[in-house]
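Notes follow once the structure below has been shown.
In this view, the complex is presented without one of its protein chains, the others remaining in place.
Letters are used for the chains, namely A, B and C, taken in the order the chains are written, and counting of residues starts over at 1 for each.
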């Protein structure tokens, strides 16, 4: 086994352990935002997509890598923005609701 | 920076993150056993001590490594045994206490 | 600065980015720090991507010049993908977010698979066994995620029927596809370099993603999406092995593992096992409301005017929103009624069950969107002791989460914590019929002598109540 593979494997196992440890008891309300937050993180595949794009020399490769870059960016940008929108609802609401209610209703 | 150092650094950072994530809200009763359990784990220094012992060629090295091996083994063996003793108190006690009490008192 | 220094710095930056992901996820475990955690994670991502661009730019090319086409692909791809992501994420309605997450997940899985496909097409000779293993796994997992997530999104969006779709001989097809994939993978792992076999695997995995998700009921989709999210993480980690890139491995494995835990937590919260869901047990969800006609016990129907009087002269009212309120889009109607009651001096609270509706946090999202004041939303454990002191419990389109059968063993909902609605002095239930809920069982709450049934669509029923209270 090459030393690189061994060290990649070490990194892989450690990252899995971090992943297991990092999610503790979460209130159910946070499940969807947490899923969405994790979903954004795998947008890191954009880094890999950029590598294959810069190395693409023939048309098939260029097309594949264009789609890969676009997909990955969509994952990253959309993922973080939508997660942030979900999490806005945990902002502390202004506490005096009566006033606004009367104004509206 | 050599690739080995870089990968060692990666491993170091990941292990720190695991360490931070792994301890969550623990009841105070478990603080001492948990400390003792973590204490046993750094007994892994025995592995390093064995390496320097096998490579020791002069008297100072041999003495240093003998002490290192003995210290590290003490850390490992003593650590795990004492932690286990502490944790025995979390065994479910037999529930019918009255009977034994009467027998004793 | 020479290239090797730049390369070192970039690698360290990637590591810092990965650390941001981890710390961000940690912070997302608690409501108070969640938003901040997501921003930290996004910051780590931005830094990692910028570092990559610098690395690619500084990298010596074969002819010494700048690779124009490569950069054009990157820039165009980022603009198109980023624009699409930003636009949809900004404009989507709160209630449609899960399907959007699923779409983004499909995109990520697709990108991971494309990396491996591109790598495979460029091979001149069979690669090292390890790389080969990673490549094939990446193609398979990435493709399953891609089509599976698209189907899941389609189901949630209503483009594909939510109820379980049984493909003729579905199980056999699914198993056959799995066998083809595995055999092909083993053939390639044995050291054979064959593009056709790779394409065969690719096709089988893509179809497998479809046949895996189609038979699962729409109500189970949140769990399925979470599982597919974990798959994508794994595929990305495999892409990391293929490219020899640590940051992909770390981030991918992180999501793979944390996604798996999260999937389990989500399934636990709705009292299901992941296995059970994937095999497609019950979970017809929205398809089953025409069942039964009120088996056992008599049911007392009640009119809007009667309910209005009860509500207007009550001191404490607890509203219990459920899936039916979400389907009927009655969140604004319920807020109006509550405001009207509050003006008359009634104390109104909302009892939020963690799995009311069809996705975790469904009710919080809906009611927050309708501007219900946050302090009025009470979590299950906080509100349960208050039911015995409340004059009227108004159940709107909720069923399973109020079913007292959950307290006894032997029913599909056994063990699920429920809202203690039956402890209230008087109970009013708004729903269209005696139809069943997600779990497909009768609710003995409806035959409780204290309960009056207001048979109506949630939105219409609430509007009728508001009108009746105003007329008092």
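We adopt the following convention: a contact is a pair of C-beta atoms (placed from the backbone, for glycine too) under 8 Å apart; a residue touches a chain by one contact, two chains touch by 3 or more.
Given the structure is predicted, the values throughout are model-derived calculations rather than measurements.
Listed by label, the shown chains that the missing chain touches in the whole complex are A, B. When you scan A:21, A:38 or A:86 for touch with the missing chain, the hit is A:21.
Within subunit A, the residues in touch with the undisplayed chain are 1, 6-7, 9-10, 13-14, 17, 20-21. Where subunit B meets the chain that is not shown, the touching residues are 1-2, 4-5, 8, 11-13, 15-20, 22-24, 26-56, 60-62, 64-93, 95, 97-98, 101-102, 104-105.
The rule we apply is simple: only the chains that are shown with their structure count from here on.
A straight line joining the Cα centres of subunit A and subunit C is 14 Å long. Each chain gets one centre point, the mean of its Cα atoms, and the points for subunit B and subunit C are 40 Å apart.
Taken residue by residue, subunit C touches two or more other chains at 18, 22, 26, 246, 250, whereas all remaining positions touch fewer. Shown for subunit B are the residues that touch two or more other chains, namely 7, 10, 14, 17, 21.
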